[in-house]
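Shown below is the structure under consideration.
Excluded from the complex is one protein chain; the other protein chains are retained at their positions.
On to chain A.
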Amino acid sequence: MSATAATEDVAPVFRAVSSSTRQLFQLLNCIRFSSKAQVHITTEGIRFTAEESRVMQGIVFLNKELFTSFVCASVSDDTPASPSSQDSDLSPDLPNFQISLSALLETLQIFGASENAPRFGNRPENDGYGTNIRRDRPNAFSNQALGMAGVCRLSYTSLGAPFSIILEETGVTTTCNLNTYEPEEAEEIPFARDEMQVKIITQARWLFDAISELSSTSPHRLDITALPTAPYLSLSASGPLGSASVEFSKGRELLETFTVSERWTQSYKFEMVKAAAEAMRLASKVSIRGDNQGVLSLQFMVEVEGGGISFVDFRFVPFIRDEDEDDEQEEVSEEEDEEHDEN
C-alpha cells in the first residue's frame, strides 16, 4: 500500500464509485481466511476469489448494484450486459489480477476512521466535557446519521498498474494504491451440479450455531451426514475431549428446501469450514449442496443494508474416506469446465 496520487492520464479500464463501503467490507471480510485474492472485473461486478491449499475456495461477488457508478472500459460502450452473458465476461481482455486481501480490508476500514480517531486519542483530556454521552451509542452527529456518508472510488488503470482506492469523507481524502500481482490461473473446485445429491436451504444461523457448538471440542474433522429420514441433517466432530454432534431432527421447521435421495456422508477439515463462520453469521440463508464426489458447496445469501442481496460462495473438497461407500476422491485440478454461479 503506497499513498502516492493516482495517475489519471489514461482512461482507466475500470472505475467504480460506492457509498456503501461498510457493506463492501462486510462481504469481503467473509473470505479473509486467505491473504491474497484473485480479482476478476466484469461488466456485472467484481469477483474476489480466495483459496486455501486448493481444497477450499471462497468467492465474493460484489454486484454493480452496490456501486453508484460502475464502468468497466473494455465493454463499457455496449448495452448493459444481459444476465446470460455473464459467463463470457471472463474473457482475457477483462481485468484479472491478484491483490493482497488483508491490505484491501485494512484500507476499507480506514473509512470512518477520521470520525473515531479524535475520540480515541483525546479520551483522557475530554473527560471533563461530554462524558455523559455514552461512547458506543450511535452518535446523532455522526456523518452517517447526517447523511454525509463518505464515498469510496475504486479504479484500475491498466495491466500492472496499482488498484487504487480513494476514500473521501467530510473533506478528508485518503488515497491507497494496492500493488497488483500476476493472476494465478487457479481453477475452481469442480462441483457437479447435474450430479448433485444433497440440496438443503436453511437459515444460516442454524449452521453458525452448530459450527460454534462443535468447535468447543477443538476437533480436527467435521462429518456432515444428510439422510432422507430423521435426523435429516447431522453435523458431528470429535476431538481429544470427546465428540459432539448437532442434529436437525425436525426437518420441516428448520429446513426450507430439503432434497436428499439417499444417505450422504462426508468429512471435511473442521478449521476450513469454520473459516466460513463469518459468512454464516452475516448471511440470512444458506444453501448446502453436495455432489457425488463429496464436494461441498455452501452458498450464503447476504442481505446487506441498502445493497440488496449478495452471495458469498464456498466450496470444500472432502477428506478421502477409508470405508469407501461411494467416493473416489478426484484431484481438484481437473480441467476448467465449470461455470461459476453467483446467482
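What to note about this one:
One rule holds for everything that comes next: contacts are C-beta pairs under 8 Å (C-beta built on N, C-alpha and C of every residue); 3 or more make two chains touch, one makes a residue touch a chain; residues count from 1.
Everything below uses one rule, namely that contacts and distances are computed from a predicted model.
According to its UniProt record, the chain left out of view corresponds to "DNA repair protein rad9" among "Coiled-coil domain-containing protein 22 homolog", "DNA repair protein rad9", "Trafficking protein particle complex subunit BET3" or "C2H2-type domain-containing protein". Taking the complete complex into account, A:Thr217 is the one of A:Asn29, A:Gln98, A:Thr174 or A:Thr217 that touches the chain left out. Of the listed positions A:Arg32, A:Arg205, A:Arg221 or A:Arg281, the one in contact with the omitted chain in the full complex is A:Arg205.
Across the entire complex, the residue among A:Val55, A:Leu254 or A:Ala277 in touch with the chain not shown is A:Leu254.
From the options A:Val17, A:Leu105, A:Leu227 or A:Ala244, the residue with contact to the chain not on display is A:Ala244. Against the chain not displayed here, chain A makes contact via residues 205-206, 209-210, 213, 216-217, 231, 238, 241-250, 253-254.
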